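Omission of a single protein chain aside, the complex is shown with its protein chains in their original locations.
Presenting subunit A:
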Amino acid sequence: ARNMAAARRHKRVAASQPGFLRLKPDLDHSASRIGHKKRVNKNKKKNWNKYSDIQDVEEFLEDVRLQERATGGLLSDKSDDGLFFVDVGEQKVRPDPGAVEKKGKGLKPLRIDLILQPDSQVPPPKDILAYQQPNARKLRLMAQKAEKLAAMGVLPRRERLLQRRRIPGSEKPVANNDPARAFYDLWRPDQGCDVFSDPPPRWQRPEKLNVKPSLLPAVEVAAPGASYNPDFTSHQALLLEAHETEVAKLKAEEKLARQLAVRKEDLATEESVFREQVEGLIEEEEEKLEAEEDDEGTAVGPTAQTEKKTEKQRKREKADRVKLQKKAERKAIDSRQQLFQLRTISAELRRREQQTSVRRTRRKDQQEREKVQPRRLGKLRFQAPDLDVQLSDELSGSLRTLKPEGSILKDRFKSLQKRNLIEPRERAKFKRKFKVKYVEKREFREIQ
């Protein structure tokens, strides 16, 4: 509406200018009107807007706004380089080394997008409301106070309450094999372990468990022949040992083969085959067999006749009684005679004692030997590990060219088995179990 009013005013003012030609001719050329401007009272507020001409100012401001929109600032403020350039002549279009080469076809921006881009260099105004916070000062003061308290070490109430709620056992435990785990002095007298410091006597470790299952040392040093640069004799001794074990293995195999081999006597000859075929077919042998069977026919069993034997019984009992008496007499005499046999008796006793002592020492030795041996702890027996030995041509005189023999992992594993700490076990084999299929027999299938 303001624009319309301004436009109308503009037209009016323009029409009142001298020499203005109207479309419709003025019929009564009122010369009095020419040269007379209408006199207006500009002191009234109503007339301030109606009869003032601010076109020049408006034009100027429009020009300024246009400059700002188009070039982002007043042209008078711009430098010469931004406005003018020296035309030196035609220049060949050099391709920009940093520019991307021709892309595909449809990568030009859409016309509508170009139209919708802002075409004014005037930046859009900042939205003050977005940056306003009504209680910014209050929040700032609160943050500063909290910082000061935290520097002193006082936690805010919320954290204090949370910590009070924490359960001591529910914290994440440090893993046992964490490389940065901490250790402490376990054997200090007043230090208790967190879980199980002092168990009651009923739950204490039995004494027998503190005895080691084997008296062998934990790490057995290799023989001097196993040095990387051994001297002649010890190397030969070690080779001899290895050789002997191999020979023993071979012997065992041979023995087994010998035992399982077929004997010459068991092989079938023509004679034995013939005899087997003819068995039972010859008549003479049959008669002999029949005769033997008749003789074995009569077998008499004892008959029970109780009454007749009472006298016999009495006689027998008396004989027994006499025997017992004689025995007792003999015993008495013997015990009296033992007094005179003291020397032989003592000799006999000494002999027996010596035998028992010999047996005792032998048993003790056996026990000592067993303490050092690997025990049989399960289904499998302990297999002694192969001797690590390098043959004479494998020996390298230098540490650099040494090829290590045997694996320490296996050595440690076998040592644990040897010391009865673990039982020898073999790897579980993959047994393929087939499902049982149930199939009806043909006959059953036909019956309906």
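Rule of thumb we're sticking to: contacts are C-beta pairs under 8 Å (C-beta built on N, C-alpha and C of every residue); 3 or more make two chains touch, one makes a residue touch a chain; residues count from 1.
By our rule, contacts and distances are computed from a predicted model.
> Which listed name, "Pescadillo homolog", "DNA-directed RNA polymerase III subunit RPC6", "LLGL scribble cell polarity complex component 2" or "Proteasome subunit alpha type", is the one UniProt assigns to the chain that has been left out?
"Pescadillo homolog"
> Specify the residue from the set A:Gln91, A:Gln117, A:Gln259 or A:Ser398 that touches the hidden chain.
Candidates A:Gln91, A:Gln117, A:Gln259 or A:Ser398; residue touching the omitted chain: A:Ser398.
> Which one, A:Lys24, A:Lys38, A:Lys108 or A:Lys172, makes contact with the chain that was left out?
That would be A:Lys172, which touches the missing chain.
> Among A:Phe20, A:Phe85 or A:Trp187, which one is in touch with the chain left out?
Checking each option in A:Phe20, A:Phe85 or A:Trp187, the one touching the absent chain turns out to be A:Trp187.
> Name every residue on subunit A in touch with the hidden partner chain.
Residues of subunit A in touch with the missing chain: 172-179, 181-187, 193-197, 199, 203, 205-206, 208-210, 213, 217-219, 221-224, 226-234, 236, 375-379, 388-390, 397-400, 402, 404-413, 416, 420-423, 425-427.
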